[in-house]
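Each remark here refers to the structure printed beneath this line.
Heads up, one of the protein chains got dropped from this complex, but the rest are sitting where they should.
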Amino acid sequence: MKAFAFAAGVVLATGAVAETPQLTVYTYDSFVPDWGPGPQVEAAFEETCGCDLNLVAVGDGASLLARLRLEGERSDADVVLGLDTNLIQSARETGLFAPHDVDAEFDLPVAWDDPVFVPFDWGYFAFVKDAGLEAPGNFRALGDSDLKIVIQDPRSSTPGLGLLMWVKAAYGDEAPEIWEGLADNIVTVTKGWSEAYGLFLDGEADMVLSYTTSPAYHLIAEEDDSKAAVPFDEGHYMQVEVAAKLAGSDQPELADAFLRFMVTDAFQSIIPTTNWMYPAVMPEGGLPEGFETLIAPERALLLPSEEVPALREEALDEWQRALSQ
Amino acid sequence: MALTIEGLRLRQEGFGFAADLEVTEGARVAVIGPSGAGKSTLLAAIAGFLAPESGRILWQGRDITHAPPGARPVAILFQDNNLFPHLSVAQNVGLGIRPDLKLSAAQRAQVEDALERVGLAGMGARRPGTLSGGQQSRAALARVLVQDRPVVLLDEPFSALGPALRNEMLDLMATLLGGTGATLLLVSHDPADARRIAEQTILVAEGVAHPPRETGALFDDPPEVLRDYLG
């Protein structure tokens, strides 16, 4: 009898495998490792969807979009997760994405009503320093100081581009001046966030461009309270990370289901201690202990996504000129 | 029936070479002349390493002008590099029987026999690097024996040996190959070598190989180019 039950189970299980639809989600590298949100998100979604969630890591935010453009309409991806506000306009112009049907109360410092891109987390860019360090309170003061900073290259990294937009949003036409002031503070410009942060941890710079939430990682995961973010009085630029459904998806219902799942507690409660960002929709349990120690910027800066591509060209030019002298 | 070279013309690095001659089957012929005159070129043409511009090479009336070197009735010994240093002596000899070295028991016995005849019995397992110069020459000779080709070309193979050893090798070769009835062409720059083993001599001078003449007669009454060379 037991044997029969076992055999039946096997038959049912194999039957189920054959029928299980697969949802392919393209995301960035740091989403998928054991210590990232990926495994927990996958387990939680598969519990309810009756599907197989296939997370495919393709570099970082910028390579994510490049990869989709390379694959075009034939892409296997059903959902892309990990673009940010600075990439939204370029992404929209590809025409590869379809509107979502998510209806949620987002806990963002800005209003959100994009028909295509759904936020899943967000953060403020900030310079991170050793807690004891006396740090300047804005870009001008930073430029006047002798402190050394590491930043990311806006030509290859989303935080780098974020910093470019931050300076642009805060200073507009005075941005070139700010960059000229910063030029002698910048130790190096790295390809991506990881190299920059690594250099900072190795003591190569006094401060690194990262997020206000970065100290939470050290505090919670390493019980180390020696890192702190620096509040800037001109305000902090935001990064809102979004997901969207591909128009060419062969699993549109599942893709919609995933986007709806993304704004539920099950997904959102995973984010703070794996992706080290603020959840887009506050989970019922609130933020984990430790997040209350983070700085809360008084002003949130964010340029409208439609303006980003044109501003980016201009800002990149200014940046290159200021740092090439 | 013989080795016939008809109106052979070839060009090598701007240097022209011509030969029109016949060597009787079974003859032992010395090839002599100033360096750079084309002695090695003659052998290379017969062995198939150089393609002629015109003319034919025939063996027993059969045209071999365009046959690949391995398919010619020819075995050759060079000045050096006659043995592969990474193969054993027995393997080096065995290549003369089958180039893929898949030898039957009988063929292996044939290799042993050849080694014994050149005085290298029991040395088959050694690498050429462990042999003396004279022993290396003997090993190469053993391969010529198992190759069993009707024409044997010797391009100064013993020139690195001392005089006594060289004479010993020439005699050994003459004895061993004499038994097979092979036709022998020996390049040398030493008239003594020619007198020692060759009844006929081909004079090569200024890019022309002349037909063979009786060795004794040639040296007794040398033409002018040979006189200049002999000094």
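In this document, chain identifiers A and B correspond to the written order of the chains, with residue numbering beginning at 1 in each.
Operating definition for what follows: a contact is a pair of C-beta atoms (placed from the backbone, for glycine too) under 8 Å apart; a residue touches a chain by one contact, two chains touch by 3 or more.
Simple rule for what comes next: contacts and distances are computed from a predicted model.
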(request) Name the absent chain as its UniProt record does, using one of the following: "Thiamine transport system permease protein", "Phosphoenolpyruvate synthase", "Rieske 2Fe-2S domain-containing protein" or "Carbohydrate ABC transporter membrane protein 2 (CUT1 family)". (result) "Thiamine transport system permease protein"
(message) Touching the hidden chain in the complete assembly: which of A:G50, A:P115, A:G137 or A:G198 does that?
(response) A:G198
(request) Return the single residue from A:P33, A:P99, A:G137 or A:P304 that touches the missing chain. (result) A:P33
(message) From the list B:A2, B:L58 or B:L87, pick the residue that touches the absent chain.
(response) B:L87
(message) Residue by residue, what part of chain A touches the chain that was omitted?
(response) 29-30, 32-36, 38, 55-60, 62-63, 65-67, 69-71, 74, 76, 87, 90, 148, 153, 155-156, 161, 186-195, 197-199, 201-205, 214, 217-218, 221, 276, 312, 319-320, 323-324
(message) For review purposes, identify every residue of chain B that touches the missing chain, sorted by number.
(response) 12-13, 44, 47-51, 68-71, 74-76, 78, 81-82, 84-87, 91, 95-96, 99-101, 127, 129, 147
